[in-house]
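Below you'll find the structure, written out as structure tokens, and then a few comments.
For this view, one protein chain was removed and the others were kept in their places.
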Amino acid sequence: MQHQPVPAGPDAGREFVLTVSCPDQRGIVHAVTGVALDLAMTIVDSQQFADASSGEFHLRMHLAREGEPLDVAEVEAAVAPLAQRFAMTAAVHDLARRPRVLVLVSRQGHCLNDVLFRVQTGSLPIEVPAIVSNHEDFRELAAWHGVPFHHVPVTPATKPAAEDELRRLVREHDADTIALARYMQVLSPQLCADFPGRVINIHHSLLPSFKGAKPYTQAHDRGVKVIGATAHYVTEDLDEGPIIEQDFRRVDHRMTPAELASVGQELEAMAFARALRWHAEHRVVLRGRRTIVFD
Amino acid sequence: MQHQPVPAGPDAGREFVLTVSCPDQRGIVHAVTGVALDLAMTIVDSQQFADASSGEFHLRMHLAREGEPLDVAEVEAAVAPLAQRFAMTAAVHDLARRPRVLVLVSRQGHCLNDVLFRVQTGSLPIEVPAIVSNHEDFRELAAWHGVPFHHVPVTPATKPAAEDELRRLVREHDADTIALARYMQVLSPQLCADFPGRVINIHHSLLPSFKGAKPYTQAHDRGVKVIGATAHYVTEDLDEGPIIEQDFRRVDHRMTPAELASVGQELEAMAFARALRWHAEHRVVLRGRRTIVFD
Amino acid sequence: MQHQPVPAGPDAGREFVLTVSCPDQRGIVHAVTGVALDLAMTIVDSQQFADASSGEFHLRMHLAREGEPLDVAEVEAAVAPLAQRFAMTAAVHDLARRPRVLVLVSRQGHCLNDVLFRVQTGSLPIEVPAIVSNHEDFRELAAWHGVPFHHVPVTPATKPAAEDELRRLVREHDADTIALARYMQVLSPQLCADFPGRVINIHHSLLPSFKGAKPYTQAHDRGVKVIGATAHYVTEDLDEGPIIEQDFRRVDHRMTPAELASVGQELEAMAFARALRWHAEHRVVLRGRRTIVFD
Partner (left out) sequence: MQHQPVPAGPDAGREFVLTVSCPDQRGIVHAVTGVALDLAMTIVDSQQFADASSGEFHLRMHLAREGEPLDVAEVEAAVAPLAQRFAMTAAVHDLARRPRVLVLVSRQGHCLNDVLFRVQTGSLPIEVPAIVSNHEDFRELAAWHGVPFHHVPVTPATKPAAEDELRRLVREHDADTIALARYMQVLSPQLCADFPGRVINIHHSLLPSFKGAKPYTQAHDRGVKVIGATAHYVTEDLDEGPIIEQDFRRVDHRMTPAELASVGQELEAMAFARALRWHAEHRVVLRGRRTIVFD
């Protein structure tokens, strides 16, 4: 189903995102922009955050190269002396390289369908090399989008083996990110630790409210007047990972848990898509339990 | 400060709100509207909710009397046979009688100021017979609005005596509702039990997230992307009472706890005012931990 | 693609929606509920609106029949005397009969994709007997969902013939509603007049702002801080028809018209789906340029 032309990203070596974190001090931006000047790069966008509470400085700079293309290593080499001087954590990303996101799903398909539609129409700059599910429901949908589908059933007894298979699929498909698009299995602590900051989950509540199972039923029972969805990085602590995005909507007493779930599906799909896009565009900085999002 | 004319409510005996709760069954609305017809009343508004999960039926009917005014007892007498027949909890309220709301406040005045402004300009149909505070900060503001101000300091040692004084002030001012407009003292279980469904608090978080102290700091530390405020009835379980209203807004990583608090003040004032208005207009039905709001 | 079980609606003859409009007067609800009692029907939901400005009364009652099923004609016959007595416009709908919605689309597929996904997963209670487009882009998508696809190209010269073909398709597919899911042709006044209150369009602005072409570009040029989408009934006056639903979101100066359009697609799909659902459930009452939505 490629009837619509997918917008191409930039050519390789033309557009880069530089992300920097370091102790705040005078001269950082001057030095970084000096490197950009030396590399004949224009600043397309730049966002920064000086966190007064931690004393840290964070920067995301989107740079466009004029003249001959560069490769990431050349940009990294130019940045390296600054990293040394300012005790920086710095990273350089060529925007021509889209993240390869392995999508996991169980039996609720709204987030998967939404992601695939956005990828197909070019509004979500990721590659989906494969879909993995513990059920067979979405094999056809995957085929329709031309994406390989892997059925990896999970039972308590087979969970370690299933997670080994998942690791193998990550390698096979050269995936750098795992997206849990309503995947109803809890990942083991070891698996979470294997992919820090690389697994994004969508939880169907406004965390920290209503962790765990059946959040819409919990929300109904508590009688809240707003529900929401939370996209977050997965850590070993279930539903405690750093929040990337939340969406939300007003509800009222008339809505059953099933109706809350129906409204919530829209919120889940939107929060999940934004989180994936921001992750893909290197807009998210992880700081402990919090994120900085240069949206 | 009465430079603006306060819109008058209806004359006594002209407009009534009838609220009904009973097991759901056929014939309820037919019977209730039959009573209204007998009393020569027109239905201004009617809202109902058949709760499939509990089997209960709830109704709020706003009725306007043509011809001679009636008093509440006459309407109650007409409804009484139905209450018997349908095992109803029924109540009749004359809209000419506005609730008398004792407002308690500590040192943050935004909700108090907002309530007083709304009462003064006629957009909140309550009477405020007095303001009570454990601090002196708002004595002048109260005076400006012509409302008696009572300073009732509270220390751990004097808390029982202070609560006795509070009970006395409720009686003295013939108050039927207590509104905690950022009153930073936890009411004792006994006081909560004394006024069930009659004490409304505004909590500065989207409950059930961030109960207890310093919710904006908690929200900041957890890195949520939305904050809110919750107006709820007070019960013995702190921050666990039935939610009447919530308001909310998107926030981002740049906002300090103080900035979250500043944005939150707007949300608190709005949620609080709506909850007070709905309470005053008999739009809120309490069912366990949940509310039905016929807004 | 029917891998997910579609929730069935109610059986025929079991659940009805009764809608009533008439001059407001005493006794209407009593009389209508009397009919429901006579038919051994329970009120699942009832919403009413006494419009003080026009003197009109509007009612939507969702009724469930116990015992033997009834057909629409029997319910209509029971209501008929009331219609006479109160000068009512009344209609009875069996909820087992889902509206048949012919979907028209041009080259933007987000609303179409969203509608088809919702229909497939059972969250939108309509039938889509066919898709019509002036382009070929979505033939495959239609086939994937098992829905007939008709390509009806339109040029200025062929427009009358194309509209005749459209009328023929409405008859062929026994459609009662036409949904313009980003269909970029203006319907002729005659066609609009042929299907009053039966054609629903999604316009990509917060009407009445930014009527006509390129609303996201207009919004960008005007520098608004919120954009939205409007689902409305189509009338002869372009973008002037009665509004059913609007959705909206905050935007800022950084967003290009293309980025506004991308955000707007989410709003369009949500507003459109809600409007279709409310229409399908007989929740929308048309009153001149306004709608009453018993949502």
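Some observations on this one:
Letters A, B and C name the chains as they come in the text, with residue numbers starting at 1 for each one.
Following the convention adopted for this analysis, a contact is a pair of C-beta atoms (placed from the backbone, for glycine too) under 8 Å apart; a residue touches a chain by one contact, two chains touch by 3 or more.
Model, not experiment: these values are computed from the prediction.
When you scan B:D11, B:D38, B:D71 or B:E140 for touch with the missing chain, the hit is B:E140.
Touching the omitted chain from chain B are residues 1, 3-4, 109-110, 113, 117, 121, 123, 137-138, 140-141, 144, 262, 265-266, 270.
Annotation for chain C: contacts to the undisplayed chain at residues 49, 52-53, 206-210, 221-226, 228, 242-243, 245-246, 248, 252-254, 256, 289-293, 295. The set of chain A residues touching the chain not shown comprises 24, 26-27, 29-30, 33-34, 36-37, 40-48, 50, 250.
The rule we apply is simple: only the chains that are shown with their structure count from here on.
When each chain is reduced to the average of its Cα atoms, B sits farthest from chain A. A comparison of C-alpha centroids places C closest to the centre of the full protein. Rounded to a whole number, the gap between the C-alpha centres of chain A and chain B is 42 angstrom.
Counting partners per residue, chain B has no residue that reaches two or more other chains.
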